[in-house]
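Missing here is one protein chain; the remaining ones are kept as they sit in the complex.
Each chain carries a letter (A, B and C) given by its place in the written order, and its residues are counted from 1.
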Amino acid sequence: MEQLIYLIPLFPLISFLIISLSGSRLPKSITTYLAPGSIFVSFVVALLIFAAQISHPQAVTVPLFTWFKVGEFHADFSFLVDALSILFTLVITGVGFLIHVYSTGYMHDEKDYNRYFSYLNLFVFFMLLLVLGDNFLLMFIGWEGVGLCSYLLIGFWFRNSNYASAAKKAFVMNRIGDFGFLLGTILIFGVFGSINYHEVFAQVGNVVVDGKLITWITILLFIGAVGKSAQIPLFTWLPDAMAGPTPVSALIHAATMVTAGIYLVARCSALFSLSTYTMHVIAIIGIATAFLSATIALFQNDIKKVLAYSTVSQLGLIFCALGCGAFSAGVFHVVTHAFFKALLFLGAGSVIHGMSGDQDIRNMGGLRKKMPITFYTFLIATIAISGIPPFAGFFSKDQMLAEIFAVNKIMFVLALLVSLMTVFYMFRLLFLTFYGETRANDIVKNHIHESPKSMTIPLSILAVLSVIGGFIGFPHALGHELHIHHWLDGFLANAVKPNNVEMHLNTELLLMAITLVLIAVVIILARNIFISKKSIPQSDEAAMPLLKEVIYYKYYIDEIYEAIIVKPLNKIAGFLRDYIERSGIDAVVNGIGNSVVNWSQLLRLTQTGGLGFYVGAMVISMIVLLLFLILKL
Amino acid sequence: MLLSQYIFLFLSFVAIISALMLVLDKNPVHSVLYLIITFFAIAGHYLLLNAQFLAVVHIIVYAGAIMVLFLYVIMMLNLNKDIEPHKKNIPKVAAAVAAGLLLLSLTALVNGAEVNMLPAARNSNIGLMDNLGKTLFKEYMLPFEISSILFLSAMVGAVFLSKKEIH
Amino acid sequence: MKEVIIGIPIQWYIFLSIALFCIGVLGVLFRRNAIVIFMCIELMLNAVNLLMVAFSRYLGDTGGQVFVFFVMVVAAAEVSVGLAILMMIYRNTKSTDIDTLNRLKW
Partner (left out) sequence: MKELLLLSGLGVLALVAEIINARKLIYPFVIFGLLLNIGLCYHDLGSNESIYGMLRLDNAALAFTILFSVIALVWFIMAKNYFSDETNISDHFSLVLFSLVGVFLLSSYTHLSMLFLGVEILSIPVYILAGSDKRNVYSNEAAFKYFLLGAFASGFLLLGIVMVYGGVGSFYITQIAASALLPYGLSEKLVAIGLVLILFAFAFKMSAVPFHFWAPDVYTGAPTSITAYMSTIVKIGAIAGFYRLYVGVVAVYAQYDFFSSYLLIFLIIALLTIVVGNVIAASQSNVKRLLAYSSIGHAGFIILGIAMISPTVNFTTWYYLLAYCLANILTFWVLIIVSKQDNAEDISVFNGLVKRNPILAGTMTVGLLSMAGIPPLGGFFAKYFILLDVIGRGYMMIAIIAILASLIGVYYYFRIIIAMFAKNPIQTATIEIGSFTKLLMILVSCLLLAIGIAPEYVYNLIF
């Protein structure tokens, strides 16, 4: 069964070729079936292979052809089927299929319909190459390919120059990460003499390799992961990337591409777990990113920006878990996160569709009645991401939190805070969007309608997945009771390094209980503010509420909360956004760019155009270079 | 000192002085004449080195053909006055310093270099037409033929560049 | 004349050639008239020729002297092309001053 693996990337590729080569001549109706259909076929094949893997979990290498062999260096074009890669493949093809279907509705009036789907198919192809390849080079090609497609899709609506600059930012930041990845790969070849996963990891166990080199390699690879998965300091491209069409944000910037960094770390878990230094770095960067972006998300008013910062935050949480050695828990969260975050984005897309393109939540509200399917699916996703049982997010998040707790208590507290903030801003989003009165102007208001079937059906399917998705990896605590041994751990055991942390059953249950209570408190708090009090985030120009108003409303608890928590947090979030992100990180990135251009302006002055100067410069540099020889002879 | 050494020093003196004058004199026609003197001095060196045939060819090709071409162009473009605008002083000094430094570093590099004289060097006839011809048409057959391509392309190019466009 | 190579050390020829070569370089740097610059390049080539003949004599190898022929060939070809280019420029700009040729820069 595993031998059929090559079919999975083949179908999207064929579809891409057909659509792109025929250009705009291909009728829309054919594209509508061809593009999602190809992904669906791949999904079916992936399901079959997955079934085979469940009955006989094993790592199978499927060689297609020897790619090239130059000197000692050789690379095969072959695929690796194991639990990790097939799990990712399932998510990519499954969620990818749903998003393709959704796109047929969402992009229906788009002029460049075919171009959009050709990019989307190409993206799926490269993403599959990334997770299925059995060596670092193949992964790198997929890695670059998805970056390119992401760039093309972010800039898809290039009429707006902001979109184009967002696309450029995404590409440049990704390239910085790629530079690390490439160096890491080359160093791996230098150290192990191979770039094949099996050959490299086999040597990790047997041969004693210099620990420093391992640290170097893993740090370099992690730089790649930081770029792709939008972690500090390379995370600012992801919120900007929301300029692209919403289904693209769902597929690339929530469910698949941004998880490539996690795939990389999980795939090389054998390597990473050898370097405690790197593991610390990963955990710290992960939790810092999670915390920073969660605070920023608290006060964003653009529906997609909230989700974008939320994605960054969740990815940070996963990295923190990976850094604590919880590889399979991280992978688990990637899967569940793909379901509910894709659902959230698609729901947001549906809302934006209904709101005639407006993305500001201050203008929304009351959409519950007018868009019931969107509302219920969005609600499910919000519950799932908040970690309320028995929805998907609960299991994965709980497992991560538990394993972080076992390693480092401070990180656990921070992670808990992050997930509480997640609950808050998600419910804020939900309440502001769907409850209360509609705040939009009349033209928009009259136009609000439920989205077409092609959009609501994928939403419903994803909602179902968000509900039941968690059961594939039952948590330790409940698992013991129900005699379902942490199945995912076992399933992934031959692909990623299992975590050896054993935790007392009671501790885990206690943690779970505390978390749940806190979540409940936060939800009630959010409800208080946004439904009972009907407070709407101020428009950007409005002044701060006066003390008088505070007394008038008499919500003392709320106001204390506002004074003690909201305002400082608001300030901090504003500070973080304005100074750390815009002035700090962006400034550094832009500064490097500017300094290159400045140097360039300076150096080009050497090209004076005068022949005398050229000859003189040549002679002088000859003399300088000859000095090296004179000193030696 | 041997006679040959005197001759060497005399010829070298003439060559270097006239080469310097070539560089320093402002009138291009004078420069041509100084260059011709340098060529004659070099031809003298060739004779000293027993390369009689080459000495003759050198005079014919350089003094006879190439320098005539130079003179022809100078006359045609009417450049025979010292119309050359003065370079500023700083570039001049820089030029002199750069060339001087190059001279210094090259001499420093070759200083003390040995050239092993082979026994065959006793044969003073290598510069005769007979030997040269044999080498040229046996060993160096291919470059000899290939240089025709060089000439052909230079000829085509020179004609192409100089002829007037016909419209 | 037969024993010239005993009388004159090869070093002398090397130094002489390098001196002539550097005077050529000086001329290229020093002058602004393109024709004179061409002449200085000819001087550089001749310095090399001289050294080639000297080496050839001291090594007892005819190859060096034959090589000089090819240098002459190339020099002749280069000069004809160079002067043709110069004429072309003169037709357009009425000048042979290299310092005026700096339209292309940066």
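In this section, a contact is a pair of C-beta atoms (placed from the backbone, for glycine too) under 8 Å apart; a residue touches a chain by one contact, two chains touch by 3 or more.
Keep in mind the model is a prediction, meaning the values are calculated, not measured.
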item: Displayed chains contacting the withheld chain; value: A, B, C
item: Which of A:Glu144, A:Asp302, A:Asp358 or A:Glu450 contacts the chain that the document leaves out; value: A:Glu144
item: Sole contact to the chain not displayed, among A:Leu90, A:Leu183 or A:Leu518; value: A:Leu183
item: Contact footprint on subunit A, counting only the chain that is left out; value: 23, 66-71, 73, 140-141, 144-145, 148, 152, 155, 158-159, 161, 163-164, 167-168, 171-172, 175-176, 179, 182-183, 186-187, 189-190, 593, 596-597, 599-601, 603-604, 606-607, 609, 611, 613-615, 617-618, 621-622, 625-626, 628-629, 631-633
item: Subunit B residues touching the omitted chain (full complex); value: 106, 109-110, 112-116, 118, 139-143, 146-147, 149-150, 152-154, 156-157, 159-161, 165-166
item: Subunit C residues that touch the omitted chain in the full complex; value: 10, 14, 21, 24-25, 28, 34, 37-38, 41, 44-45, 47-48, 51-52, 55, 59, 61, 63-64, 66-67, 70-71, 74, 77-78, 81-82, 84-86, 88-89, 92-93, 98, 101, 103-105
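Convention: only the chains that are shown with their structure count from here on.
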item: Maximum inter-chain contact count - chain pair; value: B-C
item: Whole-Å gap between the CA centroids of subunit A and subunit C; value: 66
item: Subunit B-subunit C separation of Cα centroids, rounded to whole Å; value: 5
item: Touching two or more other chains - residues of subunit C; value: 25, 29, 32, 99
item: Residues of subunit A engaged with two or more neighbouring chains; value: 612, 616, 619
item: Footprint of subunit B on subunit A - complex, ascending; value: 612, 616, 619-620, 622-623, 626-627, 629-630, 633
item: Residues of subunit B touching subunit A in the complex; value: 87, 91, 94-95, 98-99, 101-102, 105-106, 108-109
item: Subunit C contact footprint on subunit A (complex, rising order); value: 604-605, 607-612, 615-616, 619
